[in-house]
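Note that this complex is displayed minus one protein chain, with the remaining chains in position.
Just so it is clear, A, B and C label the chains in written order, and each chain counts residues from 1 on its own.
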Amino acid sequence: MATVIRSETHPDVSEYGEVNRDVLSLLGKPGRSYYILLAIVLVVLAIGAFAWFTQVVLGIGMSGLITPVSWGAYITTFVFWVGIAHSGTLISAVLFLFRARWRQSIYRAAEAMTVFAVMTAGLFPIIHLGRPWVFYYLLPYPSQRQIWPNFRSPLLWDVFAVGTYLTVSATFFLLGMIPDIAAARDGTTVPWRKKLYTVMSFGWRGTANEWRHFSKAYLYLAALATPLVLSVHSVVSWDFAMSIVPGWHTTIFAPYFVAGAIFSGLAMVITIIVPIRKIFKLEAYFTPRHFDAMAKMVLVTGMVVFYAYLTEFFMAWYSFETPEREIFVWRLTGDYWWATWIMLTCNGIIPMLLWSRKVRVSIPALFTITIFVNIGMWFERFVIIVTSLAHEYEPWQWRNYQPSWVEMAIVAGSFAWFAMWFLLFLRVLPAVSIAELKEVLPAPLRRHGRAGVAESHGRIGPAEGK
Amino acid sequence: MSNGPNRREFLKVLGVTGAGAGLTGCGTGGAERLIPYVTPAEEIVPGTSTWYRTTCRECPAGCGMNIRTREGRAVKAEGNPLSPISHGRLCARGQASLHGLYDPDRVPRPLARKGEDDWNPVSWDDAERQLADQLQQNRGRTVLLSGNYTGTMDVLADQFAASLGIERLSWEPFGYEPLRAANRMVFGVDAVPVNDFRNADVVISFGADFLETWLSPVDYAHSWVQSHAYSQGRKGHMVWVGPHQSLTGLNADEWLPVRPGTEHLAALAIARLIADAGGNAGSAAATIANVDVANAAQRTGVSVDRFRQVARIFAANGRSLAVGPGVASTHAAATAVAAAVAILNQVAGNIGSTVRLENREEHAAGTASYADMQRLLQRMQQGEIGALLVHGPNPLYNMPENDVVEAALAAVPFIASFSPMLDETSSKAHLLLPDHHFLESWGDFVPRTGVTALVQPVMTPVFQSKQTGDVMLSVARRLNAPITTQANTYYDFLRERWARDIMPGSGIAGGFEDAWREALKVGYVQSTAPAAPATAAASTPDSAAGMLASMNVMEAAFTGEAGDDSYYLIAYPSYRFFDGRLANRAWLQELPDPISKFCWSSWVEINPATADRLRIDNGHIIEVTTSRGTMSLPAWRHPGTREDTIAIQMGQGHEGLGRYAHDRGVNVMRLLEPAADPLSGALVTAQLRATIHNTRKWERPIQAGLHSDQDGRQIARNITLEDARHRDEERGFALLPITAGPQVTPRGEHPVRAPGDYGRGVGVHVEPDVHPFDARVKNLQGSAGWSPTDVDASPMGWPPPGTHYGEYSEAQPRWAMAIDLERCIGCSACTTACYAENNIGIVGPEQVAKGRILHWIRIERYFEGEGENLETQFLPMMCQHCGTAPCEPVCPVYAAYHTPDGLNAQVYNRCVGTRYCANNCPYKVRVFNWYSYEWPEPLNWQLNPDVTVREKGVMEKCTFCVQRIRDAENTARLEDRGARDGEVTPACAQTCPGDALVFGNIKDPNSRVARVAASGRGYRVFEGINTQSAITYLKKVSIHAETASAPEAH
Amino acid sequence: MSAVSSQGTLGVYDALDSTTATIERLRAAGMKRITVFSPLPSHELEHALHAGESPVRMFTLVGALTGAATGFAFPTWASMDWPLVTGGKPIISGPAWVIIAFELTILFGALSTVAGLFINARLPQRRVMQVYDPSFSSDRFGILVMPPSGREAEVRDIMRDNGAAEIREQVQEVKVGDL
Partner (left out) sequence: MAKPPNKVLLAGAGALVLLVVLAVGAFTVGPFGGGGIHQPIAFPHDVHAGTNQIPCMYCHTSADRSTAAGIPSMQVCAGCHIPGGVTMIAADSTGVKQLEAYWREQKPIPWVRIHNLPDHASFPHMRHVNAGVECQECHGPVETMVEVEQFSSLRMGWCIECHREREVRVDCFVCHY
């Protein structure tokens, strides 16, 4: 034991067994604060559920939606959650393909976030329907009516895109977790956990053969998930861009939305990981290096988004289209100026602080900035959706929208819904990837020393650069 | 004892189809009962419509009506195409008469007062006995206060009154006393003039809102549009003189915003200028000679040049007409205005041509003036009246100084009201004897001399009401009154009188019975001998002479403080509620007012410049104070109001009447002093100056259409007369016909005029060209995001290439519409007709304020310019049935798609309510059922059984009345032929008084719509988006339009 | 008498290099049926085992192609089945199908990848082998060999020589109950 070789990303973790111990310790009996938090979340969720119930029984008129602005907070929140979902897949799949070293400890939490965010997002298209009880008309299933849905509609593309995204991201999430659940299975004595993990680990034993196919399957899933992540938010953006609404009908929407999604998703990852790291004392796994890397990506995507804003204004001016021009002037100066300026400040100006490395490695600063980004990104969708509809072609039908208590309760409930799943996830499933973390730790070797490391460095070596 | 409608009685006649088809569920909830007729009425075939002719009694105009009934229920009102009054059209009030019939707040049965707001139901027998007792006791001390009785009812009331010692008083709040007084003075004829708008190329209105409420608005609107609208290269002209523009004023080409109270000076100045140029002043020469034009200009605030201009047009044309004053311009010098108008007509040589002085029976000498009413109140207060019978008028609402009216009513020991509604006055009565609604009644009415129209019941009574004529006869019999009739029912009495007076020894072979049947089928009879035209009297009475001598210096006084925050207060009649009697019609409350677009409320109209000065925005709550008190109501910035004037509409602010009218807005009468015009006895409505105070409180205005500015988007366009002429000539048929079109042809046994007597033009079909600039812009837009059009962009171009598949073939028709903005007067009758036809939900004030009104067709009203240059454009906007509809491809479930016959369909039962289609509709004509809207019993009886009732969560919009298309197709099929042009008319086009909307298959080049759409004035809204809409608008021809050397582009 | 016995020898290791070394030696000794347990995927182990390319990729490819084909064929068929024109667009609106096809490519591809994994890795397993040690999912490696009868000692020696922390003999490959 002459030299102890340390992982560059996780210098405070040295042994495989330690990873298992640390990670699986999260699955112990939660403390009181956990239950208090869960109770609060459930209360908010119940309020949201009640609001939805009222809306279903009485009619969608319970929302603040009106004739020109027939999409509002629901679709805003839908796009928001789809956006949040994106970073999870990005971190797990895209960074996996790019072999980014720093993803291992955070990707599980990010992936969980993806799945839960899509589960949350997926509710909103149903919530916002006038007749949610016939939502299944949107599904292409054979019925006695002999009629099929309209494949030309961007909303149907949404059904396909979001449905695929939910399926694939959930698969990716659950599949990637199989070895870890096996580890949890092996490490627990609690009967219900044992049962659950046995089922969810599909009898995983960690044989070399299983690993061989698993690695490949994981790689191909990652390869499929990467274009999927781009397509989903493109399709969501086409809900708007395929229309002829001034302020919606623009070709830059797909890349602009994807950048925005990654931007907001990464911000959300930071927002979530900061408290988890603190509460569960996972400082050894979520190091400043991780935050620095994520903050850089937030900065880059933030600048793409801000550039897209400016491009929109330029194109509106350049188009010489009266309605197009006026909608953008109106956004800045009209009745919803505050929303627009919240969006510009939170997404365009505040993230500029991340140019400073000091800010990037300061956890409290990052936490604050990412919360602003989350707010800003919600308002970005609000601005796009509401201002465009409130100020369309026909001046006679210009009218402003104001969310009702039902909408606010449902939107708050959606956060609770997401939080509920996340809280349950933290206590039930391994929140940090055990197997993959081991990959970035130095392999346990009989013969220690440089030579041994060099010989077996493969993917394990700590000596590699970033 | 239920106070509800006669549900069971009704079911007997319901027949076989369920009332009001609903979308909810699949009919699995419980077994539905089928109630057959015991003995079927001969003409009723279940599932088909039966039409009845009758006469509208919602206002004193008396329009001929066709009522469509299904299984014994009246479901739709339309104009009787044979009627010389309605010309087959109706206004919104007429359309809404069904809501009077099915008003859920009608007094369901006779009621006797038990206490304050507490009533005992009594039998008709009891009620009549009580009435008879009271009449017996109060012989000689009884007054019958009625509305405007004409014809047989007048005869009966006379007999009834004479035989029982009852004094009669007929009073209409809109009595037009100054017109009668002035004609008495100038011509010695106590008559309201008959105005021939059809032959008047130039019209000057001194505050007469003849398109809304003035005398016979449907007739006038129809006739005026014929002469005024651009046609075959020429166009009429209209000048509005007054401080405030009502709907009629907004339709004028020119506005002379004279100071309130000076309309007569303007009229005299114009008359003087015409006389100077050689006009024949006749007996008024002396009056005219005194007129100082410069002085008039100074006092009215209008330049001499403007007067000169107007005078030149008015005189040079030879076919001109001056009308006025209206109710709103009845100020202290109103009689002088009427006299000056008469003089102006005389000078311009219109007497005998466009103006005829005949005794109009409905405004005959018997009609009481406001001053008469004041005297009656005095007598009531002094205890001279023992019993008061009220049938029609609602003095407690319609007269100022309501405390006095209330005290007078309280001083009468016995009041019986025949009102079918518990209005303000009848709620003070001791006995309620609800009259039938006119659609349940027999009767006749004389809308104009020489025309006697029949009123016949179209269905069995909804409630246990009884016709007042029957009550009179029955009571007279009980008291053994010496009446000279054998008739026991009013029906018999009516026939008796018709056999005696109207059609004596009728020349028809079958005798009276056949003649009677024929009259019922036609709806009216015309007397053969025309009334002798009145001639100017040789001498004028002394009072008149005095007035005529001094009228050139007369100026109506306005009381109240003069000052910076004090404004002339104009109270003007409501197009929707008339004098307020129709305020409980939910359709009318929900109908955006044609002027302000407010619904369900009152508002005060303030000039935008004034409003700016006081920092008032639409929706600010304003306190308006006069000597009679203060009222708070929302402000609306109306550029058609003088800066020193504010205006409030009459008709709202009811304390009774029913759930829809109660406590909505304010009753402006409460702000007025009880002043009567000394010469005519009319109520002076323009009398006060009011102060206004901005409370700075803002409430969301209950208004449809918050923006009156087109924002340069060229939605409602206009064109100069020269350009319109030029463009039509370019097309090779300068004489493009758009004349009074074919009426809807209601099937059934009633004879109607044969269609096809219209197309007198040249049937040349020319493709509407795309202006080269438009084409270029379209291509430019292609690079900015829009697809350039590469398919036939005309409305005939459906289906576009690439979509020919399955049933989509060239052989199918394409239903389309042409809308002539020249002919749209903004009256919104189409909107109400659409509500009636299509079971559109009534959402109520809160929802309207949010913007959830469900109208399928709306009238957009845009203002441009200000002051004398104010240009108002009305534009009916409904689903454009675009060939490349943006709403369709975005629907994920095919609820929106295009039918093979070119309709933009909305399939309710498929709709899941994503509302994407509404977002993507540039015209914003799709409306959404935010809730399930319900109709209280028995309003739901009106629901059209051919149209699905929509539930919550479903998108809906104009369907071009597809049920009528299908109906016509079904009928045509039965007769083994195709549908004929003119056979399908949507409800909106059917009722349009101006015939602005033309519907048909545009693929048929000979169809009327194809020919109208080919006009040089044709354009389509937002053509640049390439929606290829099926609706072609024809530009309004305006003197404010810019000469189009620069072609307009979107 | 070269039948493979149903009883095996299990070597448990603490270090990766000793595991790989043991495998190399066992292979050199001609041992077949070597089952290796590992807490993490490791190229070294795969390399030592001379494992071939996983066939999962074929599943992915076939699934994805099926998805793409379905994505074009199904909307086309469904639109022709009941042709309804929307917005004046052709019944077969090719460009719109691309999105459907794309999503189905991913969906089918992903699902068949999972199927490929499950089929190839013989998952799910209801029960786990008796020999399985919970530490295999934590920090230890295991090698199970089914030596031909008579060569058990040879196997044991190889394991011991290459640093096995523990050697269990005569273990059964049978599966017993839930873990």
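The rule is simple: contacts are C-beta pairs under 8 Å (C-beta built on N, C-alpha and C of every residue); 3 or more make two chains touch, one makes a residue touch a chain.
A quick note: this is a predicted structure, and the numbers were derived from the prediction, not measured.
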Q | Residue among A:S33, A:Q144 or A:T189 that touches the chain left out of view | A | A:Q144
Q) Which is it among B:A271, B:V668 or B:V962 that touches the chain not included here? A) B:V962
**Q.** Of B:Y897, B:Y931, B:F999 or B:F1022, the one touching the omitted chain in the full complex
**A.** B:Y897
Q: Could I get the residues of chain B that touch the absent chain, sorted low to high?
A: 11-12, 15-18, 21-23, 25-28, 31-40, 45-48, 807, 894, 897, 899-900, 903, 905, 907-910, 946-949, 959, 962-963, 966, 970, 973-974
Q.
Considering the whole complex, not just the chains shown, which residues of chain A touch the missing one?
A. 133-134, 136, 141, 143-146, 199, 203
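Everything that follows uses one rule, which is that only the chains that are shown with their structure count from here on.
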Q. Ranked by contacting C-beta pairs, which pair of chains comes out on top?
A. A-C
Q) Taking each chain's centre as its mean C-alpha position, how far apart are chain B and chain C in Å? A) 81
Q. Which whole number of Å gives the spacing of the CA centres of chain A and chain C?
A. 29
(Q) Could you work out how far the Cα centre of chain A sits from that of chain B, in whole Å? (A) 59
Q: Among the residues of chain C, pick out those that touch two or more other chains and give their numbers.
A: 84, 86-87, 89, 93
Q. What are the residue numbers in chain A that touch two or more other chains?
A. 147, 149-150, 152, 156
**Q.** Interfacial residue positions of chain C with respect to chain B in the complex
**A.** 83-91, 93
**Q.** Residue ranges of chain A in contact with chain B within the complex
**A.** 58-61, 64-68, 70-71, 125, 128-132, 134-135, 137-138, 147, 149-150, 152-156, 159, 239, 242-245, 249-251, 318-323, 326, 389, 392-399
Q) Once bound in the complex, which stretches of chain B touch chain C? A) 791, 798-800, 802-803, 805-808, 883-889, 891, 894, 896-898, 1028
